[in-house]
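Please read the structure below before turning to the comments.
Omission of a single protein chain aside, the complex is shown with its protein chains in their original locations.
The first chain written gets the first letter, and so on, giving A and B; residue counts start at 1 in each chain.
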Amino acid sequence: MKCFKTRHCAYYFIFVGIFLLFPFSLFKYTNYVLFLVNMGAIGVIGASGLNILKGYTGVISLSQAAFMGVGAYTVAILSTKEGLPFWINLPAAGAITAIVGVVAGTPSLRLKGFYLAMATLATQFLLEYVFKNWESMTRGVQGLFITPPQIFRVHMNNDWVFYFFVVPLAFVAVLCTRNLLRTKVGRAFTAIRDRDIAAELIGINVFKYKLISFAISSFYAGVAGGLWCYYMTIINPEAFTLLVSIDYIAMVIVGGMGTIMGPVYGAIFIILLPEFIQRVMEVLQPIFRMTYTFEAFKHIVFGFTIVIFLMFEPKGLSEIFSRMGRRIAKWRRKEVREKGGY
Amino acid sequence: MKKLFRFLVLVSLGLVAISAHAGEIPVGIYGTLTGTDVDVNGMSYGPKDYLTYVNEKFGGVMGHKYVPILLDGKNSIPEEVKVFKRLVDVDKVVVVNGWSTGGTKALRDQINILVKIPFQAQSFSIDVLDPVKYPYIFLMGPTYEDQVLIALEWAKQKGAKTIAFLHADIEYGRAPVRNAMEQKIPEKLGLKVLADIEYAGVSLDLTPQLLRIKELNPDYVYIQDSAGNTIKILRDAAKVGVPASKFFGNNYNFQHIIPGTLGKDAEGFKALQVNADWGANIPMMKEIEEFAKKHEIAKKDAYYTKGWAQGKIIHEVVSRVLKKTGGKIPEIGQFRTMIRDEWVNLENFDTGGGTPPLTYKNHQGHSEARIVEIKGGKFVTISDWIKTQ
Partner (left out) sequence: MELLVQVMIAGITIGSIYSLIAIGVVLIFKSSGVINFAQGSMAMIGAFIAYSFVTQLGVPIVFSLLITFLIAAAIGIVIERFVLRYLTGASLLSIIIVTLGITFIMDGGALAVWGSSNFTFPKLFPAFSLELGGIKVPSVYLWSFITAMVLLVIFLLFFKYSKMGLAMRASADNQKVAIALGISSRKVLSLTWIIASIVATGGGILLASISALHVNLSYIGLIVFPVIIIGGLDSIAGATVGGLIVGVLEAISGVYIAPHLGGAFQQVAAYLLLLIILMVKPYGLFGAKTIERL
């Protein structure tokens, strides 16, 4: 019962409360907002995976979308052809994607930095090719239809049901990441990222740990892909392109590489930013009477935001928030001192 | 900095509440405003402009003004799903004018079961045309498979014996060709398919593919792709010495940029026309010109005219519903279902020359096309309107 004494526990209760009550508080736009939140949660899982690979192990991967595709197709095939339930399919998707990830990671034995990134780029395109052409399994470009599983007799792709399913999963993913980094494995990762030659010297088998990193990160991507599959109910190769991989990289960077909450902030930001731009543009549109060019402006603003962000705060949103947190703490301490406290 | 942040958050939350007011009819439209098939997005500007025209000229329908909301689907399924949910949930639209086949498929449950909202897709795919399974989905025009049939029948009449297919490795390219092969359309006409050649949609150079075609030497080549790639195909065909007259494109190849860019290298190229072109001498074009006096038109092509015609259908159906309710706007769920019911009852509706008369019993509007060929740098009609059903 140590928990009840600390302040942290109160925070947890508040969080859980907000989580449970949130959908009910949206009177008007429930499905739409839940959709955004759900996509954000999937993004958190995928981005956390990528963060492990990039932020903590220092491997640049441009193939996260393809790995998600592997997970999505696994779930689709297992549920349509074998009729397996979701609590087998999702972990299976993660496992199979992890295996693919390890195979894709073998170039890392000899490659570093940019060249490794290019190898992952090749993986992305090769996997896309497989999705499009291994027709006996994936039905190629026509894609696969899924009937989403039912939880308590409601289909999973109902926005409400999915919300209560995926947001806790996202939370679990972040928690797992945090715990992972406290283990020997996690410390090995950061050692490799910072100075891999030195790491090798002190006895860390760099190649083995890089492969483990690929495996874990791909597991996350596979699960995220499987969830996506259940939510969209149709998957085809066009959903897992390089542009999506780039989105994930943007999430990791904007959120803050190598931090635990980074992927969360990043995923939320990247999902919400286009919506925000859209709203602003809608308000401005009658004033400026732009018509078809205003869509292009969204592209420009998105690009600008990314560039400005990286120019002025390369450590990402998590740095901004922790700075704000530190300032608040300092201000509070000052206040307390002024009032004659400790 | 913190204050600015808080202010921005409040502003953005406030901006969320932009939706139509009572007494207005919100209509949702989305298309590829940025993305891979932007060149045919006239089909999305058309309905928006037509409904704006109705507002300006007639004050809306029975005093209620339309609020057309045009959003960007980016030709990407998750984006289209997101946009659809926004239109349905936030803007509470009564009709949705959609876009891609993939997006329509992903939304099939939403459209037909969960939300029940009439949905006019820009797809020509047989996979979303099913009056029984998808009672709320409507298309306009012959399916891609119908188009292949029309083209191959014509080729057969000209004495062809062998054909080849040429398309991109995306659903739009592969699925119709696959379906046509499965339905044995070439076989039934006695035509032999020499090859089914694919290329990457973003390829810059198609000379190798054209070299293969030159080797195989089919009588005709059917291109299941749009003008952007067709230009590359014909350009490279000229390089290797395959005449443009061997090539036949689907309805998305009826674009004047093809002869405009290629000049004499495009002579003899054929395509299918499924609705009236920009500038045709028809009553619908007069309406567009009237609108153009005060507004800028985004795309002056046959896709815009298709969109305009689609706008007309929406207006016609909504008008009929409102006549039945005596000018009162019903509750939204009922309104959507009534619109759908009226839509199915549309018979021989005249779009002012924009399309053949439209009947929606089988949710398709019409399945006619006519063949056009590039002669002297311009498209000329070389056949009548051909029906497939």
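Keep this in mind: contacts are C-beta pairs under 8 Å (C-beta built on N, C-alpha and C of every residue); 3 or more make two chains touch, one makes a residue touch a chain.
All of these numbers come straight from a predicted model, not from anything done at the bench.
Novice: Among the options B:Gly23, B:Gly59, B:Gly190 or B:Gly260, which residue touches the chain absent from this view?
Specialist: Within the whole complex, the residue contacting the unshown chain is B:Gly260.
Novice: Specify the residue from the set A:Ile216, A:Ala250, A:Ile268 or A:Leu317 that touches the hidden chain.
Specialist: That would be A:Ala250, which touches the missing chain.
Novice: For the chain not shown, which residue from A:Cys9, A:Ile88 or A:Leu126 touches it across the whole complex?
Specialist: Spelled out, the listed residue whose C-beta touches the missing chain is A:Leu126.
Novice: In the full complex, which of A:Val102, A:Leu180, A:Leu242 or A:Ile320 touches the chain missing from this view?
Specialist: Residue touching the chain left out of view: A:Leu242.
Novice: Using the definition of touch stated at the top, determine which of A:Leu84, A:Val102 or A:Met118 touches the missing chain.
Specialist: A:Met118
Novice: If you put the missing chain back, which residues of subunit A would it touch?
Specialist: Counting over the whole complex, subunit A touches the hidden chain at residues 54, 60, 107, 110-115, 117-119, 121-123, 125-126, 128-129, 132-133, 195, 197-198, 242, 246, 249-250, 253, 257, 292-293, 295-307, 310-312, 314.
Novice: Taking the full complex into account, what residues of subunit B touch the chain not shown?
Specialist: Contacting residues on subunit B, toward the hidden partner: 33-34, 36, 38-39, 41, 168-169, 195, 197-200, 202-205, 207-209, 211-212, 215, 227-228, 231-232, 235, 238-241, 255, 257, 260-261, 298-299.
Criterion: only the chains that are shown with their structure count from here on.
Novice: Write out the stretch or stretches of subunit A touching subunit B in their complex.
Specialist: It comes out as residues 28-32, 35-36, 39, 132, 140-143, 145, 155, 157-158, 232-234, 236, 238-239, 276, 278-280, 282-283, 291-292, 295-296, 298-299, 324.
Novice: Which of the residues in subunit B come into contact with subunit A in the complex?
Specialist: Residues 2, 12, 15-18, 33-34, 45, 71-72, 76-78, 81-82, 85-86, 88-90, 102, 105-106, 109, 114, 127, 169-171, 173-175, 178, 296, 298.
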